[in-house]
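All protein chains but one are shown in place.
The letters A, B and C name the chains in turn, as written, and every chain counts its residues from 1.
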Amino acid sequence: MAAAETPELSADAELPEKTQPSTLSLVLRNKAVFWGGLLLLAMVAVAIIGPFFTVAPTEQNVISRLKPPSAAFWFGTDFLGRDIFSRVIHGGRVSLVVGISVAVIATVIGLVTGMLAGYIRWLDAPIMRVMDGLMAIPAILLAIAMIAISGATLTTVIIAITIPEVPRVVRLVRSVVLTVREEPYVEAAIAAGTRLPAILIRHILPNTIAPMIVQATYICGAAMLTESILGFLGAGIPPEIPSWGNIMSEGRTYFQLTPWIIFYPGVALALTVLSVNIVGDGLRDTLDPRIARKMRA
Amino acid sequence: MLTYVLKRILSTVPVMAIVAVLVFMLLRLAPGDPAAVIAGDYATAEDVERIRTQLGLNDPIPVQLWHWLVQLASGDLGTAIFSKKSVVELIGQRIEPTLLLSLCTIVFAVAVAVPLGTIAAWKSGSIIDRIVMLFSVGGFSVPVFVLAYCLIYVLAMWLKILPVQGYKSPFDHGLLTFLRHMVLPVLALSVIFIALIARMTRASVMEVLEEDYVRTARAKGQSEWKILIHHALRNAAVPIVTVIGVGIALLIGGVVVTESVFNIPGLGRLVLDAVLARDYPVIQGLILFFSFIYILINLIIDLSYTLFDPRIRY
Amino acid sequence: EKVLRVIPHADLKNLDPIWTTAYITRNHAYLIYDTLFAMDESFTPKPQMVDTWETSSDGKVWTFKLRDGLKFHDGADVTSEDVIASLKRWGARDGMGQKLMEQMDEMVAVDAKTFQFKLKTAYGLVLESIGKISSNVPFIMPKRIAETDPFEQISEYVGSGPFKFEADQWVPGSTVVYTKFEDYVPRSEAPSAASGGKVAKVDKVVWTYFPDQTTAMNALIAGEIDYFEQPSTDLMPLLSAAEGVTVEVNDPLGNIGFARFNHLLPPFDKVEIRQAAIMAMKQDDYLAGAIGDPQFWKTCYSVYPCGTPLASEIAAENMMTGDTAKAAAALKAAGYDGTPVVIMHPTDIPVLSAFTLITAEKLRKAGFEVDLQAMDWSTLTSRRAKRDPVSEGGWNIFHTWWIGADVIDPMAIAFSGDPAKGWFGWPTDEELEKARAAFANASSQEEKLAAGHKVQERLWKIGASGQLGQFFVPVAYRNNVKGLIKSPVQFFWNLSVD
């Protein structure tokens, strides 16, 4: 029983002023998104500003190694006597950079490739076969292999996590494009002689934005998790650059002895990923419940 | 149907070929060198060089690729550089734990997640729904290894009700011992899976509950829970099954970690060790094997659609 | 059936102790093979398979007689032929073996149990060589196996040691199973390091490799495992506190950590700059950071493990500085031009990772430009062999440790001063090489000591590497395990479980 249109009785009857509430306000009305977003913003703010107020995360102080949280070291110290608090704050930067860059890069590459595959018929098969191939390689293994191969730097880790995410984005974008290209307004644009690039940018692209934003949040969360798992497997970001993942991975032998090393970055990671996912779920609920299904599939 | 299956299997050939070449090239661009690992700490550069030549690593890469592909075509995945065992044999040794672990995880996850998701969908917006969803989102937020450590700590070390680690084959040690050793890894591994499936179940059941035929069922005077079971779940099955397929890919990643933490001698660890040691034939063979499994499972999943939805015919 | 369940220190990746120097393979080989001579606790070679032996007066002819009852696992007797073939193969690979073979005119099988070495000149290290305790150990294999090309792996694993290798139960990456060899005849002496009676007191030894230290520890505490070969020292507080678990240092020599400079590339092609870097390195910090509990480490400013005859602090002043401020001053004086120092960082080996991080921080403080490059150990092992400039994949520093037993005398390849044959880092010093040669040819204990001290003096003068101290890797086992043998190498005979 969708809200139906009020028919006009005469040609110049008043135009119905049924302005839909703006997307942003719709999204913010969702409580989960609001609180999740707030939490996320707080995390981002701390990651941006925090590092200016802490000691260097690499500052070693071997005498006070493995100290529990105290006034001097709020989150305690690790095996080299480095300040966990400072490392967690700095690590937030790195983890968020990983999450956000992976999300952005994967989405952009996926968007372009997916649009081409979806709209240009002869490109579809070759692109999708390559994507199938990529998809079939287990993501973690691909990442481990790539990092082992090109050396662990922030950049390689980001690339390694990005690559396996791309085919999923491509699939999603392609499926959106395939439905949208059958939309009468796209056909109308073709009938009006609009050229391909303009059709892609004006008519197809905007439709992929909402599902892409949703997808990007999931990728962002997943990337941060993957980063930590790679760290755990010893194939993550070099330990000198603290990220939540490698702080935990370095601290894992101390799990039962000095649990704070793993606890604080763990909580920070969980909260961030949680907030990202909550925002993602909220966006999905408000932006497009149907797309979400395709996306995960 | 049979021709469809044959065609699907045939169409995996180009995908597998892409995977094969991709993986091969990736590894050969690696700076790591199995020869150096083999030679050990005292080896001189000449020793390493000699081993490289022996292993055929000094041949031009296209030649190596060609040798490998020829070998593959005859169904041989190669021989491990280190243990000198054939990759097929290595897989054979390791497949049981991984297979059973994955199977238990999927079964357990589905058994938990589908009812949870269904209830959440039915009571959508209620407190039950919120709790289920929070749990689902939370399941995506904690790295597997942290969860695994916590589980070991609480259930094995503190309460002492389960073994810490290890794998006991049900064929040698009986079902009970096997299951006791499986509980912790399955719990650790299934959380993310439960989260994924519960979410999908909720979404798809919710969507189905909006369908006209559910209204029809209500108009017949059918009770709510029968509507859920009879009408909603079967219709929601296809996306749920699909997401299980997607989950398999995730599972393979999770298996690597879980097997490490719980000391399960499965394929995940085999591949990790191989990567660290640059045992090229093993890495190549395994990634190919995993890809094949992934493709196979997706085929099975596609075929299983016909079980749930009579409209789908191949 | 008595089973000893062991967590070995590494995964047994391959099975040929001549082909690889990996310690895990060496330990494996000690279970299944026997040796002619073996070192005792004081590092004196003692006969093992050999019953009696004599040396000609000119020291050029050595005659050995095998003891009775030696049998391979396939039932065949051990003969002189087997011994000679095995020594040949070993001599083609091992450093000390190569030296011995250089002196060797020929090896002759006199009869089934008697064989002779005919040397070109008298050589002081015959028994030290064939009684070598660590890699590559001259293990005796059947002739047919020993005839395998030394550069190819053997594919049959038959020895004459106290345990048999169960090939079909071997799961690479996880489990290795050894069973007691019933026909083994141990010597009557009490065991002392590698020497003495090798009595198998359990029916089965099962190695299960654990990739995760925490899980390994928990498994030991929970009683799922009997013996944990190399627990990380950071687990010690928990392991010591655990009921029914004993923690003990087994290897009195421990390991010697060091930072290796690449002497071929700037900035470390200049001795002053190497010295400046060394001055920044403070052993206490390294050891505390990487090892932790002071119970398991001590500072040691000798190139030879502290506690061994050659150990001394000769010429070690620089090494003992441990002050970044002084290092900074020295660096300035040396005219450092800011060339970045590429430090290879093996992230998968915790102790080395910690060493590396500490060096990076210290060098930075001393004014070095540091480029820390993370990689896994296998990348490092291949990259350290490159002599190319940094821009082409070269390197400036990496860290590792020597097993104390491997560096007890100047013959260790670690101490080479010949860039052509020497070990990675390629220090170049003729005087050093002379001193080493003097050691090899020394006939008296005094001469040996003097040559040994000279070697150390040269090594420290040229700043060959930065010494990071001595640390001891404990073993942890359940209290029902008895009969541990003190030795730098892990042996499994004489161990029993109640």
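As a working rule, a residue touches a chain if its C-beta (ideal position, glycine included) is under 8 Å from a C-beta of that chain, and two chains touch if they have at least 3 such contacts.
One rule holds in what follows: contacts and distances are computed from a predicted model.
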item: Choices "Hydrogenase expression/formation protein HypE", "Heme exporter protein B", "NADH-quinone oxidoreductase subunit J" or "ABC transporter ATP-binding protein" - which one is the UniProt name of the chain not shown; value: "ABC transporter ATP-binding protein"
item: Contacts of the hidden chain among displayed chains; value: A, B
item: Option from A:104, A:159 or A:190 whose C-beta touches the chain left out; value: A:190
item: Contact footprint on chain A, counting only the chain that is left out; value: 1, 3-9, 11-12, 15-20, 183-195, 198, 202-203, 206-207
item: Chain not shown, touching residues in chain B; value: 7, 11, 211-213, 215-223, 230-231, 234-235, 308-311
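Keep in mind that, in the parts below, only the chains that are shown with their structure count from here on.
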item: Chain A and chain C, separation of their C-alpha mean positions in angstrom; value: 47
item: Approximate Å spacing (C-alpha centroids) for the pair chain B, chain C; value: 40
item: Interface hub residues of chain B, defined as touching at least two other chains; value: 30-32, 149, 157, 260, 272, 276, 278
item: Residues within chain A bordering two or more other chains; value: 148, 151, 234-235, 252, 255-256
item: Of all residues in chain C, those that touch chain A in their complex; value: 213-214, 232, 234-235, 237-238, 284-285, 288-290, 292, 345, 347-348, 350, 353-354, 357-358, 360-361, 372-376, 378-379
item: Residue ranges of chain B in contact with chain A within the complex; value: 14-16, 18-19, 22-23, 26-27, 29-32, 133, 137-138, 140-146, 149, 153, 157, 196, 199-200, 203-204, 206-207, 239, 242-243, 246, 249-250, 252-253, 256-257, 260, 271-272, 275-276, 278, 283, 286-287, 290-292, 294-295
item: In the complex with chain B, residue positions of chain A that touch it; value: 129-130, 132-142, 144-146, 148-151, 221-222, 225-226, 228-229, 232-235, 245, 248, 252, 255-256, 262, 266, 269-271, 273-274, 277-278, 281, 289-290, 292-293, 296-297
